[in-house]
Structure formats: structure tokens, C-alpha cells
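The complex appears here minus one protein chain, its other protein chains still in place.
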Amino acid sequence: MASKPRVKLPKSVNKGQVVQIKTLIPHKMETGRRKNKKGGKIPRFIINKVEATFNGKPVVTADFHPAVSANPFFSFYARVEESGTFKFVWTDDKGGKVTTSKKVTVK
Amino acid sequence: MSNSIRKSENTLERRDVLKLLGLGTVAAATGSIVSSDALATPDSAAKLISKLSGTSSYKSGKITLKMPEIAENGATVPLTVRVDSPMSAGNYVKSIHLAAEKNPNPEVASFHLTPASGKAEISTRMRLGKTQNVIAVAVMSDGSVHRVSRLVKVTIGGCGG
Partner (left out) sequence: MIGRKILSAVAIMGLGITIGFTNNASIAVADEAEKRAKDPRNKHFIVGEIKSGYVYMTSQTRDMQDDDFANPAFVWVDTGEELWNKVNGTAGKSCASCHKSAAKSMKGVANTFPRYDPKTKRMIAMQAYVNRHLGEKMGAKKWKWESEQMLAMTIYLKLQSRGMPVKSIINDQNRATLAPFLAKGKKFFEQRRGLLDMSCKHCHEDYVGNMARSNVLSMGMPNGFPTYRLQWQKPGSIHRRFSGCNKSIRAKPYKRGSEEYTNLEFYLIHRSSGLKWETPAVRN
């Protein structure tokens, strides 16, 4: 299953415009409280961090716990002062990372 | 629609009906965190919020938490936290924290913002194991902390499958 994240943000904006950025990544967000058919515990395995930066500077960081639903949806806002690239990094409990970037131009 | 408890001549206890329908265990089988022995308490949630925000003294008014009155399904409950703030370099929301009072654990999520956020509004979806209060706090750059809570009703669904 592709663990491809989805990101929605406008391609071009006015200088200083505050835009909404929506993100969604497929992930079971295994809580660690479920039992398998034999009665043993299924270990916890979640995405515990999402980081958004713009041109290398932090915009927002989210820390997730198992109470966040599967296929975590996360939306936030960012003020865009100049053209550049948003970078998004999702980190899981094992240190695995998924990254994607989106360019935005200031008109 | 009446909500009174009516007994037929063949009374069945709730737990018997639940067992027969197998619905009492459906939530566990689907892997949601519904558990009859929830470990968080309003007290542990309050302690967590206090630890995360660095205070027990809260203001109200600037922070709102939008959640449904009744959750369609406890596994996926949408929420939006909004904080009234100019998000300028000198006056912005540093962090937003969420806690649940009756989940297995009180932790939900924390968000660290910067002035570059432009607007202090975040949305996500959370799991709720039972009817409970969800608490949101916003820590401002001047150190003040605003708090709000919302009661969300969660009931086990009718037909699991």
C-alpha cells in the first residue's frame, strides 16, 4: 500500500496571504491496545510527528498520540511572504520518515 | 421517540442482548480504542494539560473548540481549534494542546505554531472511546494560557460488521 501523503495548498498566492494547507497520510495508527486473534497485543505503531517548513524555516509541528484517528488528517494555516517550497515530513514510531514538497509562487 | 425503559413479558437484560447481538465486542474487534476499562480521568487530563501548558491558571474567550455534539463513530471524530490571535512576531500562539478525559490515555495531540502560521487554526480527527470532555488549551507568546472544553457524546453503533 502506497504510504503516499496528500497535500492541498494553492499554487500561487498574493504576498502576505494566509493560506490553508490540508494534509492527509494513509496510516493505521495502531494504538497498541488491540489484540490479535490469538489474544496477544498488537504493538503500537503510529505517526507521532508531522513537521511543515517553508524554505527551511519551521511553520508548524504536530505531535500525535494514539488518540489521533487512522489516516491522520491535519490542516493548518501559513502566511506566504515569498515564493518557495513547503516541505512536509511525517515521522513514525520506528523513526521512519515520509517526505513531500509543494512549491508556491507569490504573484 | 420514547426513551423510557419498557419491559416486555420476556425481559432480556441489556448484557444478554448485547452478547446475543455480539455487538458489545464489535468495537473491540474493529480495533478502535473502545475499552470498558478506560484509564484516563478528568483529573489525569487536567494534570496533563497543566504540565503541557506550564500552568493551572487558565483564561477563556480566545480559544474555541469545534466538535460534533454526537460522534458518528468514535473512531473518527473531526475537530477544529481556533485561537483569536494576530500571529505577529510579538504576539502569537506558541502551542495548542488537546487532552481527553475518559480515553485509555489523556494525551491526544500537541501543535507548535510560529508567527509564520498566519492564523491559529488547526483541524484533525481523533478517537473517542466513550462520551467525554475534550480539552483544548492555547499557550500564547506572552505566557498566558487559554482553555476550552467540549462534551462529545459517543455511543456504540448499531450494526458493526
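By letter and in written order, the chains are A and B; residue numbering begins at 1 in each of them.
The definition used in the following text is that a contact is a pair of C-beta atoms (placed from the backbone, for glycine too) under 8 Å apart; a residue touches a chain by one contact, two chains touch by 3 or more.
Remember, predicted model here, so these are calculated numbers, not experimental data.
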| query | Which listed residue, B:49, B:75 or B:96, touches the chain dropped from view? | reply | B:75
| note | Residue positions on chain B contacting the omitted chain are 1-6, 8, 10, 12-14, 17, 20-23, 26, 30-32, 68-73, 75-78, 131, 153, 155-161
| For chain A, residues in touch with the removed chain | 1-2, 4, 6, 8, 22, 24, 26, 28, 69-71, 73
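Convention: only the chains that are shown with their structure count from here on.
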| chain A to chain B: how many Å between their CA centres? | 20
| Residues of chain A that touch chain B when the two form their complex | 18-19, 31, 33-35, 42, 54, 57-70, 72-79
| Interface residues, chain B side, partner chain A - complex | 28, 31, 33, 35, 75-78, 87, 100, 103-105, 107-127
